[in-house]
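Other chains of the complex are left out, but the ones given are in their true place.
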């Protein structure tokens, strides 16, 4: 079952198609994504010049192409790179978000992988929160002996967080799922996450041998305690949101009168958005504190 | 004697509808060196990619008696070594030596033997000095040589070189010609470089619009299709 | 690659192909919103909307079965959830998900198969998508083929040198080869971006992409946008009035 689920989730990334999310959920996430993407695009453009446009485009093409290279992981199975964290380690979080957004857009239009109205949701999950969650440990891990762990943790975290958010949004929208299935999904996410971590680590190490200048500098100081706390906090928060959005009584209300006149969705969407904001804020806040500490 | 490579009625159409091959019949005997000539876009590269199953069209392709079909592909890939038009995509390991030894290790050789044979192949192409360098930083000609080393180390029965002289300087072209002439295998050279083809090949095959339009000694093909660079300045030089 | 077919369709000739991309985007978004917010009488609404889309496909001279099969790309994902809903005792919900996501995908295909992607992306500028992001998308799409081909060559080159003989027990060497190949591919993509930028500068690029086809929004486009976006709304209102 887990294997089946995995193959149907497209391996790792959950691209939500149209028709799955309830109106308030997709509308809210689209509304949230628009200014966020605008901000991120401005930020990615700044600091560099118009060189950025071809560079980010090519990096997007690279991520697509990377999925054609299979990583054998034993017992006849293979995985491939998702890439959000790798992009964050090499281009920085803002540019990585832009690249992921472009990828999601092309996937929705050309590959029927993820919906168009649901694009906001997919962008929030993968391009914004996923990238940030992946970059956070890299920033905190420093250049010392924790570097390898932080690369691994970042890549894994980006996959888990994106998966949990997507699933929560589906649950909030009224898709029913038994707790046991939820557990299996979570297990699938974890396996995929570990795979992503291992692959990203291997690619970063080969990149270090070929051309180390392509990687973002990680700060020389290291704070393993902060690193662990941050990883654990983000992980707990996203799993928490996932289970909270499955709260049975709310589901009941939603499915009974799923019309726009019902107010069940308000509570649901409220819970979900609050959880989302919590994770996003958490990542952002930890990032801010660290950079402030460093600049002093 | 059955030919080493035999192709019958090969047709291939790219996804976008371009009919790149329209019925190609071809054969290559052991020890022979054949030039593939023909205009840009006539299907030479496309043809060559069929020889070890990287593309699959309609028609029959067989290599030393094995038909190109999924179950034979690993064996066929061992028999046919292709140096791509773009040699860079062939080099993926962190150092030159590791890259050349890669295929040998996969074939199950122990690391001492593999290292020995890889070094010997590098010696052959004159790149021993670069063994510890990263392929990524080499010049175009050096990359081409390493790509060739990676293929000849595997000792394939058929060696295919797609535009090997492009962007090599003349001394590089000469030493490549020497290298190719000394290898005992059957060889297919896809090239627009007529002197190079004349120097190395007994026979030429001329592609036109996805078909083999003619076949014969290189000199004959070159004359027949007026296939060489001969330019008369229309204006008097200063 | 499976998206090449869409590209070939998009270069066809029909009255839908000729319309301004912006008109089609407006129609598409209305259609998607109609589907996404529908909750009553879906059993009647879904066939109605499907007929509407089929009419659109015929009008655009697109191969019907081809388009219908392509839209089924969403089914594996949706199917899992439909099954989950079935097991959870909500078969109706499962069917609803299936119908909604299939209709939405088909609508997207209708637009993408009648508009070359570069023009479509330009059209999206009107919906407030940052221009920078659209230019990134253009480059992504343009070099998708090139870099994918390089990736395929690399893995084929690796396969040709022995990784094809599956190492069930020891994936080590092929894993390292894949990681090495990705590292090289990354570095090459990076370097190529620099080359492209140079080539653009050499031809006078100053940060703005200019269009060869100046898109004039003609009265026909306005009419098309109106008709195409009112149609699904009308279908839904009628169905809900009659059935509900």
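Think of it as A, B and C in the order they're written, each chain with its own count starting at 1.
FYI, a contact is a pair of C-beta atoms (placed from the backbone, for glycine too) under 8 Å apart; a residue touches a chain by one contact, two chains touch by 3 or more.
The structure displayed is predicted, hence computed values, not measured ones.
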item: Copies present in the complete complex, per labelled chain; value: A x1, B x2, C x1
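Throughout what follows, only the chains that are shown with their structure count from here on.
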item: Chain closest to the middle [Cα centroid of all protein chains]; value: C
item: Chain whose Cα centroid lies at the greatest distance from that of chain B; value: A
item: Distance from chain B to chain A - Cα centre to Cα centre, in angstrom; value: 44
item: Mean-CA-position distance for chain C and chain B (Å); value: 38
item: Chain B residues counted as touching two or more neighbouring chains; value: 94, 136
item: Residues of chain C engaged with two or more neighbouring chains; value: 150, 154, 163, 174, 180-181, 183-184, 187
item: Contacting residues of chain C [partner chain A, same complex]; value: 2-3, 6, 28-29, 32-33, 35-37, 39-40, 70-71, 73-74, 76-81, 84-85, 87-88, 90, 93, 96-97, 99-105, 108-109, 112, 117, 120, 128-130, 132-133, 135-144, 146-148, 150-152, 154-155, 163, 166-169, 171, 174-176, 178-187, 189-190, 192-194, 196-197, 200, 205, 207
item: Sites on chain B touched by chain A in the complex; value: 94, 134, 136
item: Residues of chain C touching chain B in the complex; value: 1, 4-5, 7-8, 150, 153-154, 156-165, 173-174, 177, 180-181, 183-184, 187-188
